[in-house]
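What follows is subunit A.
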Amino acid sequence: MTLLRLENVVASYGAVRALQGISIDVQSGAIVALLGANGAGKSTTLKTISGMVRPASGFVEYDGQRLEGKTPNQIVRLGIAQIPEGRKIFKDLTVSENLRMGAYTRKDKAGIEQDQELVFVLFPILKERARQLGGSLSGGEQQMLAIGRGLMARPRLLLLDEPSLGLAPLLVADIFQALRRINKERGTTLLIVEQNAHVALKNANFGYVLQVGRVATEGTSEELQRNREVVESYMGTQQ
Partner candidate 1 sequence: HASAANDPGVSAKEILICSYQPMTGKISSYFRMGKGADAWFKYVNDQGGINGRKIDYKMVDDKYEPARTMTVVKRFIERDKCFAIVSPLGSAPTAAVIDYITSKDVPLIGAGTGAEKNLTYPSKWVFPLYPSYFTEGQQLVRFAKEVFGAKTVALLYQNDPSGKTHIKGIESVLDKYGVKLVAQEGYEQKEVDVSAQVIAMKNANPDAVICSCAPEPAAKFYTERKKLGWNVPVVNVFFGKSPKVPELAGKDAVEGVYFSTIFRDFNSPAPQIQQAKELLKKYYPEEQPDAIHLWGFAGAQVFTEALRRMGPDNITRARLVETLESIQDWKGSVVPSVSIGHGNAPEHFIVKDMAWVVYKNGEFQDFKPPWGG
Partner candidate 2 sequence: MLGQQIMSGLATGSLYALTAVAVVVVFRNTRTINLAQGDFSMMGAFIAIILLKTYGLNYYATIVLCVLAIMALGVLTERLVMRPIADSDWLTLFTATLGVYYILHGVAGWIWGRDTKAFPVTFDPTPVHIFGTVVSHGHLINMGWAAAIGVVLYVFFKYTKQGIAMRAVTDDPETAKLMGIPVRFIVTLTWAMAGFLAAFIGILIAPIIYVAPEMMDEVLIKGYVAAVFGGLYSIPGAIIGALMIGVAENLAGGYLGSHYKTATAFAMIVVLLTFRPQGLFGIQKRREI
């Protein structure tokens, strides 16, 4: 079943046309990877889904419902959470307050507790730093907090913009493992923008490759991993 569909979405920032007609289809319960070079429009695609950027034409459909005219906070309430590019944690809030804000739309106290524990198990350092200001964390710790905060929303669809940015290799593997588990156990659908195409395709079911605001290639992750062009452009020269 299709959970999210982008149909020919065009979006621009002033004179810069960042998306030139993007169509994407995300199945419920899937893990979908979004690849592309710097400036290809990956972040912009996520922003149009979460309502931060309004499409000039085309539309976003979620769970059979068009998202036109919805504000970001209405969209969150529909069950879409985003882990934004560049961490964007609340610097003046403590780590635990940051996590609490991730669960802003939720009312189930017990569930929130439980998820906070989960985050702390996943990232023990956050527990140690719970009363410290978010802004005092190291880059990677902030990235962990951003991911943790996204999980706290317990969304149906989680949009992740470069979750592995600045994380140590060991942790990257751990995080993707955790994401897979969440996907499996809770059925959370994941749409992941990732520069690390290897890791992304290894964990995803399906992938899209963007180029200058357009979908250049799409396919199951096996297909993409076999695609010469993709391998050359995004997976670098392997030694």
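The set was built so that all candidates are chains of the complex that A comes from, given by their letters.
We take it that a residue touches a chain if its C-beta (ideal position, glycine included) is under 8 Å from a C-beta of that chain, and two chains touch if they have at least 3 such contacts; residues count from 1.
This one's a predicted model, so the numbers in the text were calculated from it and none came from an experiment.
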item: Interface partner of subunit A in the complex, by touch - 1 or 2; value: 2
item: Contacting residues of subunit A [partner candidate 2, same complex]; value: 50-52, 71-73, 76-77, 81-82, 84, 88-93, 97, 100-102, 104-105, 133, 135-136, 149, 153
